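Here it is, the structure, as structure tokens.
One chain of protein is taken out of this complex; the other chains stay put.
This part shows subunit A:
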């Protein structure tokens, strides 16, 4: 019996050892492949095939079938044969698995945050010279010059090119409720309190019940529009080469106290800690709450949703610039942009860059927004008409908004969006998100929630948060 057991252990050990050797060998060969890919690209003289392998999270068709049509449409418009992989879910996981298993892509669509990680790993092709030498991309009408600062590294290198115009977040108010209650647009934190309290107490939906909240959020997702009252920027700021978290400083105490007052008085939705953004939007759309904090694009989508349900609705969502700061300025948050990047092992990097340039042309923008000709829309004498499929896809195939001023939106923008975007252009700036933000965020959230829900005095919470 013992001998038999020993034999089984021996077989198991041999299997494990064999697989381990195989594993080591695999790793080595992949490493070599990567290096070879870079060397090839450095050759420069090689003629490239006009084919591209792309992986994207939001760019492409809405279904696998439409994705096939999307690939054909790119080929029709550019002459480049494209294989576009667009996972239905878990994009980051699938991107990680595909790239690390040795699959070679010419183009990847990733967020700026992921781009920073990839730059750190040295796996992206620098595009600085190409961007500066590109007639299309260096045109400030196509991409405003000041926007490039968003994707530049500290040493001025550019590794990614915007896939679309990325908006930002802001307080969104029920403007029809403001009008109904005869309230002016709030400017200071005190004004906000007055408005939000009125939304709770003055029955803005007119159903005779006290069933409305002033403000709802999805956790600590987006409170920049209120912390602006103390002149505090969300996440990190860099001061004299040192990173600081303004939300964990003493200056943040009055804002936490203000939020705690809202929570205590039932003005802040009691489910704010457990809400996801979907629940928060539902509350806004179903007349349960008068203000949420969300993306500029959603001002239009919220208005449109209610308009489609009832063409005579009085519902009117409107973006606000947030509470004014001590210096008289507002402070909103720009979202991290999505970018096209070319990995170092791309087989056709020149074609990939040609595609990026095309993506910012009229044809590229129409494909990324309206979608596929004769499937999502039809065009006659320069006049566009959406098909039923096109209407369902809401003019978003990865590019709901774009920078190129030479390309006018064929159907205009949804109500309220332009005003919201104007506010962002005026007041919003990017956040600084260095690696390990997730760890810091957890600590900030923990103490922020305690302060807001009255489980700890704001001053103690800030002190402990800063210490952690």
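Things worth noting here:
FYI, a contact is a pair of C-beta atoms (placed from the backbone, for glycine too) under 8 Å apart; a residue touches a chain by one contact, two chains touch by 3 or more; residues count from 1.
The definition used in the following text is that contacts and distances are computed from a predicted model.
The listed choices are "Electron transfer flavoprotein subunit beta", "Carbon-monoxide dehydrogenase medium subunit", "Protein lplB" or "Imidazole glycerol phosphate synthase subunit HisH"; the UniProt protein name belonging to the chain that is not shown reads "Protein lplB".
For the chain missing from the display, the contacting residue among A:114, A:130, A:318 or A:375 is A:114, taking the whole complex into account. Looking at A:173, A:220 or A:297, the residue that reaches the missing chain in the full complex is A:220. Even with one chain removed from view, subunit A keeps its contact list with that chain: residues 15-16, 19-20, 22-24, 26-27, 30-32, 34-35, 37-38, 92-93, 96, 99-100, 114, 117-118, 121-123, 219-220, 269-271, 273-274, 343-345, 435-436, 438-439, 441-443, 445-446, 448-450, 453, 455.
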